[in-house]
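What you see is the complex with one protein chain gone and the rest in place.
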């Protein structure tokens, strides 16, 4: 069943929306009229330009409120979500004992020129993040964190060497889509080496989500507010399923 | 010459824009996908849903950044601006002495059910606002402030009685367009009584601008950051022109 | 954190305010109003409207005004009618509405058997006391301010949706803003309403619906959420009674607001206010006074002392209505111009001064409104400073500022952001007040002292010339009002010598017995 909707301010379907943007114009009545016209060009009506601020000669910042009349059918929009159950640390540890007769190896890195390690550390290191322990502290998980600025080639080499079950890749810098390029290159590398099926490969970072990961050919993707238990829950179940299928 | 433009983030024509809105959806991956889809429906691409916050069961607030690719031609957009020169208090006082052999009477009110007086007081009262004296302090201006909640009929009656040259109307409450209704009613009243040409009629308020005033049939409109001298500058010049044309 | 204030000055302020309020009380005691009479009828259990949506209580009072002598009070007529007919007050009212009874037949000087009203009054009082008990049971003392947000969609059902969201985000108090102009209606609309304007009609049914919704969310959130409305305007005491019956927890209630901002006649509203405060005292409803509004019109820096003076006067008005200090939500506001240097220090001085002058009052602290603009980011900063000031000076009733104050009545998201802001500041500054001492002789210290001294001077002048004169001079908010003008004056009358208000008598007695 279709579920048509608009934004909500204080009454269902009132379409209320806030915008802010800069136009390369001076701050005067003409600029304000252009700001209004711009909002209208985005299908917003009843536009109120509530704030106009000079940023520089020929640049003005506008805050705008208005009514967006477009509707979307929420029912028709599909989001790819990680579908495995989320387990807590103890359950995951038991799960590993039950389904595998060996410890699992997770190898991770912040790759390419990316020097941000807090995200991958949050998932892998002993201490974890926001009160959730990292993989290192999980019984029967062997967590190897290669740190930052790791080349795709070096990561794969290490994964092979350590006979990793799971590869974890963190990408924080997303300017000019550098993360997309870098992540695509890693999948291509795996395929060129015929190793795509040897590992569960998971990506993460502030601008990463599961949809993007699937699009790029990864097994899963995790963004903000995801912790070691989310990642491990997915990984151990994916590994079990993989074993079944062999 | 056409002047096509998009919003500006940090590079000319990059189209960067910020939105925020609430959708009647739960806060999860599907909701986020819908927020993205909604922004796309407004012609925004490269959408990043940077914040999603649960407001209530079934309501989530989103902050979104993206690229608006639509262009508008700024040169084709006309804004109606008050075109008379802006003079300071002393110049206005001299102007009145030069062009009129009598003091001018300005009568003002906050009309309809509107109880907001700070705006009209800012223009009319001795003290003025933001360091700009009000009309009461101008030599040769007779300023009569009727206060708030004044009926259209009562205002016109008082204007006739005091032989006002200028009528000033303040409207602050704009919900459900009550100000439009009330302002339209006053113009209709003036015309019904054949008195439209007897006065310069000026409106003002937080959501008023000159374009709107012209649309509604007023001589001028003034919004935020306009003070007594702006209003008086316009009024005295309009009165001079009116005298000329008689 | 503490200011060192001169106790003699404070004492002098209180004494002047006492005299000011006493002068007014003499007038109050001699007068009643149509609203007071309608309130007595409501307390007798009369409810409902006729086919033209006119409340029975209005019809009855109009009937007495036209056909009999209202100066004797409704109690006179109803006591006699009951004695004579054995109808209940509701039945009598309905019969008056259908012209089946004419009360003019009771217009004689024979003393009325007022005691016959007792069972009906007791019935309503029992309801009120039950509500009070429910509230008492549910509420727990708090150290941090109570976060108070408004809903103002105009539609009670949307209001409820918004209120639930706010409660889930941490709001402690929900105020249903009233549709514009309701204060000027000389009757209370009836039933659930969906068509308000800048706010929602205050009706008994709307009170009930919202209280029910808040009770539900209080349960799921495990925290009692308080409900506020306006006992103000021409129906001040009626709404106080309705609120008492429906378990509202707070009421905006300040005749000075009505006089100044709504041009309500002063005599009318002083009389109405007295009764409304007695009812609220009885029902244990906290009042919110409106001093903050002065600063939306006058400059916050220059007129700070008028706020303090008015707080002292309101305190005395409340005392005269047998109200305990713990119910006196005296108002003030963070309305300073952000362009002023050291604006934060001045506001801290003011807020801390109010705190120390009224240590037992649950102070109501209003956010920046006048200097809010369409710059929602700057608005966020203004609200942040206000929230800090609130927690650092330990205010009680903390109205949250909306980043869109200058734009529209709050969206659901605006309110959530306001709550996020307050929650964050409460955490970040939790014990900050105990971390710092105010330097003597500094800006804060000096400012607080000078505001207090100016307030004393003003109170002395008012005590001398009387409050009526002060209001004529436009001392508060720069607005001048005359005692012989303003809305509702025709509903004021001098009490006949046989006049009785059994509600006030009973409630005052109960309140005195309780202490």
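General observations
Chains: A, B and C, in written order; residue numbering restarts at 1 for each.
By our rule, a contact is a pair of C-beta atoms (placed from the backbone, for glycine too) under 8 Å apart; a residue touches a chain by one contact, two chains touch by 3 or more.
Computed from a predicted structure; not experimentally measured.
Contacts of the undrawn chain with the visible chains, over the full complex, involve A, B, C.
Checked against the hidden chain, the listed residues C:344, C:358 or C:493 yield one contact partner: C:344.
Residue C:384 is the one among C:71, C:90, C:356 or C:384 that touches the chain missing from this view. From the options A:37, A:160 or A:178, the residue with contact to the chain not on display is A:178.
The omitted chain makes contact with just one of the residues A:40, A:53 or A:93: A:53. Only one residue in the set B:18, B:113 or B:175 touches the chain that does not appear here, and it is B:18. Think of the hidden chain as still there; on subunit A it touches residues 20-22, 53-57, 59, 61, 113, 115, 117-118, 121, 149, 173, 175-176, 178, 206, 224. Where subunit B meets the chain that is not shown, the touching residues are 8-12, 16, 18, 48-51, 53, 63, 65. One chain is missing from the display, and on subunit C it is touched by residues 338-345, 375-378, 380-381, 384-385, 403, 417, 420-421, 424-425, 427-432, 434-439, 442-444.
Everything that follows uses one rule, which is that only the chains that are shown with their structure count from here on.
The geometric centre of subunit B is 34 Å away from that of subunit C, both derived from CA atoms. Averaging Cα coordinates per chain places subunit A and subunit B 44 Å apart.
As a whole-number value, the distance joining the C-alpha centres of subunit A and subunit C reads 51 Å.
Multi-chain contact residues of subunit B (touching two or more other chains): 20-22, 59. The residues of subunit C that reach two or more other chains are 373-374, 406, 408-409, 411-413, listed in rising order.
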